[in-house]
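One structure, as structure tokens, below. Some questions next.
Every protein chain but one is kept in place in this view of the complex.
Which chain is which? They are A and B, in the order written, and residues in each are numbered from 1.
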Amino acid sequence: MKLHMKMASSLLAAVVSTLLICVPATASELKIVMESRLGNLDPILSASHQTRDHGYLIYDTLFALDAEQKIHPQMVDSYKVSEDGKVYTFTLRDGLKWHNGAPVTAADVVASIKRWGKRDRMGIALMSITSDVSAADAKTFSLTLSTPSGVILDAFAKPSGVPLFIMPAKVAETPVTEAITNYTGSGPFNFKADEYQPGVKAVYVKNENYVPRKEEPSWFAGGKLAKVDRITRIEMADPLTSLNALNSGEVDYVQNINSDLMPLVNASKVTTARLDQLGYQISYRFNHLQAPFNNKLVRQAALWAIGQQEVMQAQFGAPENYKLCGAVFGCGLPYESDVLAEMVMKPNVEKAKALLKQAGYDGKPVTILHISDIPSLSSVAPVMAQQLRAAGFVVDLQAMDFMTMLSRRANQGPTTEGGWSIFITSWHNTEIQEPLRNFMIVAEGKGGYAGWADVPAIPQLTKAFLTAGSEAERKEIATKIQSIVYDEGVFAPLGSFARISGFGKDVRGVLPAPANIFWNISKGAP
Amino acid sequence: MFGYIVRRSVMTIPVMGVVALIVFALLHFAPGDPAAIMAGDSASPAQLAEIRARLGLDQPLHIQFFYWLGQLGQGHFGTSLHSHKPVAEMISSRIGPTLSLAVTTMTFSLLVAIPMGVYAAWARGRLSDRLVMMMAVLGFSTPVFVTGYALIYLFSLNAGWFPVQGFTPLATDPVRFLQTATLPTLTLSAVYVALIARITRSSVLEILGEDFIRTARAKGVPEARVVLRHALRNAAVPIVTVAGSGAAFLISGVVVTESVFNIPGLGRLMVESVLARDYPLIQSLMLLLSLIYILINLGIDVLYMVFDPRIRA
Partner (left out) sequence: MKMSAVLPAARERRAGQWRARLRGNGLTIAASAFLVCLVLVAIFAPLLTSADPILINAVNRLKAPSAQFWFGADTMGRDLFARVVYGARTSLVVGVVAAGASLLLGLLIGLVCGYFPIVDSVLMRVMDGIMSIPSIVFAVALVAITGANLVTVLLAIVLPEFPRVVRLVRGLILSLRNEAYVEAAVSLATPAWRILLSHMLPNTLAPLIVQGSFILASAILTEAVMSFLGVGLPPEVPSWGNIIADGRSYFQLRPGLVFFPGIPLALTVLAINLIGDALRDALDPKLARRG
């Protein structure tokens, strides 16, 4: 076994070195098209997945997940946990350098952790039990907890929500409400700020200073080897345009191919794959402050009225394009549970009608914020509206783009004054897979996440999850949270889907991962 | 003449002022909250308030207006809410495709529409005249995006002559530029050709009825010379006027055409900024596009005077 590995790796090394020799002197360029525009360039300020993928190109992380969801050190060389589980000491590996050649120091890491800890949900939870984070010397830093926790490394390694990207201390000192303006990182690529044209293109070039790890790459772990000289990200507004550009060879990689358009893919030139098997959870939240959903029975009626199958089929067509899932923390993930899942999976019009009657529903309109500009959400709200109407709800479906939804959603007022009743969104499954990351379960009242559910048991259980001693205990807490979430109508999942990506036949080494990563990809004839 | 130009130019100042006021009022009485957009999906109410304060959105309206005017006066157009890039930089990086599209459209339209109009006038009442005029009305009536998709369907998908969408700058690759610019140019030109052909026809017709043309014909001047030298030259004024007032159509058409063909120009930027509620960008683009329109009209008035000295009186 060991011999095989050795042989494989030396073979790989041989192949790589031949490739390096064979590659002509001209620079290789990978042209990529992502699903939506790159807007914000601050991956801590913005939780946008486009910003996150930009982050993975230019920044590095302390720890990383592999394809088995195991945590591996990435920038870290080694770490120690004290016997009481309260002090974590980390040492950085050798050769870490910023794009300008300066060494990465423990002080940079500490500043980065502090900024992230003010913004990321899991980071904030972590900081609430952290008494100190400081650098001992240039390569060593430590984290001191007030209560032991079993999820510290999970927080450092998690790839979504806001990943803990390490930035130079000077950049990481930017207030968390202000966007950074310096894009120096220590990742495998450099960002060319001078060539960046928002809405048109963004350019990355190979970081010659980067020293990759020796291990094989797997998801975010292992050696992140930049194998092209230049990556040009081209913005295209229309999925049809990007598919045509891929078919004609104008671009090399398209993040999202609309499943309905699969018949148009030129199979002799393009490979398609679901690179991100985990996929996204589509879900919706009620506004607990305003009628009609300020009444628990009405929320339950809506949960019974809405069914997943109808929504997902209208949105994604063929069954292979989506999965039904009634678990708050995602299916096929550690905290999956089917407790009370029947409330959110199949529509039960009779039950919904009975609950509405019991609640004395007076026909107060349900205002649904319908996002019409995101192709993977555009059919969701109309189907939900149809299902709610069938159960006797009065529905006001208001179409808007995602940005307007964000702005409308902040309004806590009644629906007659620009308020809302239901909003729909989607999260990557790695962002919802446990209580500390999951935004949809937040129930901390008016100061919390939009919807403003106020169920004190949920934050208490979430806190208990953070400090729980064993996996079995965490599992039990997560299941308990699910039953409360559905009973109280905090939010409901609608199902999950995975994107189909496409790339040219001459693009090699594309790694599957629950984000879009571009190291290990090379271009050219075999 | 110089006095006229100065007077005419000064007249545009109050108009610009009104435009600025309308643009400002429009965006500031909006119920949307730029801070919420900027803060993104997971911001807390406290973080929202902080961003609002930083953007000056908590200041009284009139202070915001005069501050904004002052900034404009100094050439500061603000910063995009999303990309955090200066608005001026974003606009200047997008002006190229739009400008080249406008130039190709203008050139193509004038080259096609004027001969069409002259011919129709000369062949007045005949079937060919009616056909030309019918085509003109059709071009004028078909929505730009329907024309665009019809052209893509015929020439890109079926014939495979042109790429479906996209744009390559002239400087990058001239051949590719022509390939990518042909269909958008044809799409935009449909409306423009219709407008100019119609006005050319009717102005040439009017002049053909004048006494001096009759005199010329009686003197035995060849028909082609009569139509081209005498009639067309005198029809220049209305043609220039319509070509200019058509600039409004051109600007509106650019917004749609760039969306259909996925061209990264000012029109797309306008739609993008509107969809993203990027208020500083929307404001500047509205102002800029209006300014272009006002300047074109100013230019026409000046040209008008060059062509038609009677106005000087």
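Keep this in mind: a contact is a pair of C-beta atoms (placed from the backbone, for glycine too) under 8 Å apart; a residue touches a chain by one contact, two chains touch by 3 or more.
Computed from a prediction, not measured in an experiment: that's the story for all the values here.
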{"item": "Among A:372, A:412 or A:467, the residue in touch with the chain that has been omitted", "value": "A:372"}
{"item": "Omitted-chain contact residue, chosen from B:14, B:60 or B:73", "value": "B:14"}
{"item": "Which residue of A:123, A:199, A:292 or A:382 touches the chain not shown here", "value": "A:382"}
{"item": "Absent-chain interface as seen on chain A, which is shown", "value": "238-240, 244, 258, 260-261, 263-264, 310, 313-314, 317, 370, 372-373, 375, 378-379, 382-383, 386, 397-401, 404"}
{"item": "Residues belonging to chain B that touch the chain removed from view", "value": "14-19, 21-23, 26-27, 29-32, 134, 137-138, 140-146, 149-150, 152-153, 157, 164, 202, 205-206, 209, 248, 251-252, 255-256, 259, 270-271, 274-275, 277, 282, 285-286, 289-290, 293-294"}
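FYI, only the chains that are shown with their structure count from here on.
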{"item": "Distance between the centres, which are taken as Cα means, of chain B and chain A, whole angstrom", "value": "41"}
{"item": "In the complex with chain A, residue positions of chain B that touch it", "value": "31-34, 36-37, 39-42, 44-48, 50-51, 54, 80, 82-85, 90, 93-94, 163-166, 259, 262, 264, 268-269, 272, 275-277"}
{"item": "Chain A to chain B touching residues, read off their complex", "value": "37, 39-41, 45-48, 119, 121, 161, 176-179, 181, 196-200, 235-238, 240-241, 244-245, 248, 250, 373, 401, 403-404, 406-410, 418, 425, 439, 446-449"}
